[in-house]
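This report refers to the structure that appears directly beneath it.
Heads up, one of the protein chains got dropped from this complex, but the rest are sitting where they should.
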Amino acid sequence: MNSIKPYVMVTGALFVLLVITVGAAYVNLGAFNTPVAMLISLSKASLIVLFFMHVRHSNPLIHIFVLVGFFWLGIMLTLSLSDFLTRHP
Amino acid sequence: MNAIATPQAPPQPPSHEPSYLAVENTVRSWLLTTDHKRIGILYMISITLFFLVGGAAATLMRLNLLTPQGALVTSTTYNKLFTIHGVIMVWFFLIPSVPTVIGNFVLPMMLGARDVAFPRLNLASWYLFIGGGAFALWAIIAGGVDTGWTFYTPYSSTYANGHVIAMATGIFIAGFGSIATGLNFIVTVHKMRAPGLTWHRLPLFVWSMYSTSVILVLATPVLAITLVLMALERAFGIGIFDPAIGGDPLLFQHLFWFYSHPAVYIMILPGMGVVSEIIACFSRKAVFGYYFVAYSSVAIAVLGFVVWGHHMFVSSQSIYAGMVFSILSFLVSIPSAIKVFNWTATLYRGSIWFQTPFLYVLGFIGLFTIGGLTGLFLAALAVDVHLTDTYFVIAHFHYIMVGGMVMAYLGGLHYWWPKISGRMYPELLAKLSALFIFAGFNLTFFPQFILGYLGMPRRYHAYAPEFQVLNVLSTAGASILAIGYFLPLAYFLWSLRYGKVAGPNPWQATGLEWTTESPPPEHNFTVVPIVTEPPYAYDPVAAEEALAAKREQREPAYVR
């Protein structure tokens, strides 16, 4: 990686996504506003992880530990919400 | 067949360095050490002291329960006693026990490494542990806490008396010590293995320590932030748990058990690793189904994270979530059962050698099985409604924690004591104390299953008169158990000076930690070992033949 061009492009993409996420918040997407916002955040995070944190070129072990944190967070959110979302009023 | 099996790695050439114990013996050299072996010793001394504190609280509780109206203490004091017992035993004895003492001492040696990956972080872990412990002890001395070790909100955050925040701070700080230890072990296992030591050649203790470490780093941060939220709510009256200010107290329980259920596996997985090592050595046979035992550790670590809701069946948690958690809880029994079956199968056609560590392991297998099976009762939604918060639960988890983990810890201490100290403990006395512990334990806790089934609730200082006989039996058992615990404390200290010199490998065990001297030199190995074989290259047939030969007085040696 001798060129800084990929970094510039990723930064540019991140700013485009920032503009989109702010803009999307002012458009009424019904129930989809928050999912869209989260999806954009997820893309931004993926760009940062893959390019800025060099995970794209890392060994599989690092990939596993990147995923482990988010997978366990997913366990926590899913199973907790399985309670909060299915309670009888 | 050759009477002596090929060693897994040749014994190390004699080291001309002094042993890790003899390198330098100033207080400063111990308090600033980065040697994993010395840090293990520091932990051993500290958790023994905490065990005495937690044990004293248990003793007072058992004495109080001799009579139905409570023989000794008021209800408030009793509440503080079971909180002290719970907090100290969980966070300051059981969680650190096998990982920080035996894990610190033998894990790097099992890997053929000179030390853990981050020795200074390892020392920092101990200081965090001690710092946290100081807060906890201060909270106890200043007047105690009466919330129970679970700190349920809004009681803990609004109504409880006592030094909740100090106690939570202690656990918070000690938690970072746990995280640092887990991180260190994960990196050590990944990056510090000797040449040739592939994952499938790792001793099963390493697999279990690795799985434990994964739980430590992923669960403990959740406990840390949860305790912070609870403490903020208590200090400032603002928070997210108290229903009076719009919160949901079950959120606390979800977060707390997201940590504390996996923490149960932090308190048993390392013990399972110890059992695998000892059972192979004393039946002179490779552990049956190595892959199943190894991967069941990983499976327990993962599945342990998806069952926490079974602590909340009667908490007004959604019934649908309850069903999901109930099914998932049944799932986690599978890898645990795999281990028990495989250990039992290891014994079959082995050449069994009844030494003290092996007695502890047999105790572990039986008691863990009882503890595990009664766990299935509690995982069943309908049965749990009857048994929740009764002595049945107390008996169940003490069969796992004390019958399982403490047995394994003591078994491991006896097994590696020659390596740690260079001396043998007195075998006869050790066997006697193992029997005391086994008998005392069962007499203490088996009556509690019956008490709980009959409906005696936990955490009360008084009880209905019809429960007295079983309670007196339980207290009697606890006295025997106490004798059993004091004996090793005495004879281990005695053996430091008067014990028989052990030599590098008194059990003729496989494993890299046995190729080096006892006690090991500061950097463990004089040459980097090269591993060419799977672990547990024992030969039961050769061992039996050697034993027969010994009986006929032809050859005195006991070979592996």
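A and B label the chains in the order they appear, each numbered from 1.
By definition in this document, a residue touches a chain if its C-beta (ideal position, glycine included) is under 8 Å from a C-beta of that chain, and two chains touch if they have at least 3 such contacts.
Here is the rule we go by: contacts and distances are computed from a predicted model.
A.B. asks: Leaving aside the chains on screen, match the unshown one to its UniProt name from "ABC-2 type transport system ATP-binding protein", "Cytochrome c oxidase subunit III", "3-isopropylmalate dehydratase large subunit" or "Helix-turn-helix transcriptional regulator".
C.D. replies: "Cytochrome c oxidase subunit III"
A.B. asks: Would you mind spotting which of B:221, B:457 or B:534 touches the chain that isn't drawn?
C.D. replies: Of all options in B:221, B:457 or B:534, contact with the hidden chain holds for B:221.
A.B. asks: Name every residue on chain B in touch with the hidden partner chain.
C.D. replies: The list for chain B reads 113-119, 179, 182-184, 186-187, 190-192, 217-222, 224-226, 229, 232, 236, 238-240, 245-248, 251, 254-255, 258, 523, 528.
A.B. asks: Residues on chain A that touch the omitted chain in the whole complex?
C.D. replies: On the chain A side, contact with the omitted chain comes from 1, 4, 7-8, 11, 14-15, 18, 21-22, 25-29, 33-34, 37-38, 40-41, 44-45, 48-49, 51-53, 61-62, 65-66, 68-70, 72-73, 76-77, 80-81, 84-85.
The criterion applied here is as follows: only the chains that are shown with their structure count from here on.
A.B. asks: So the centre of each chain is just the mean of its C-alpha atoms; given that, what is the distance between chain A and chain B in Å?
C.D. replies: 38
A.B. asks: Can you tell me which positions in chain B touch chain A when the two form their complex?
C.D. replies: Answer in residue numbers: 190, 214, 218, 222, 248, 250-251, 254, 258, 305-306, 308-309, 312, 316-321, 324-325.
A.B. asks: Which positions of chain A touch chain B when the two form their complex?
C.D. replies: 61, 68-69, 72, 75-76, 79-80, 82-88
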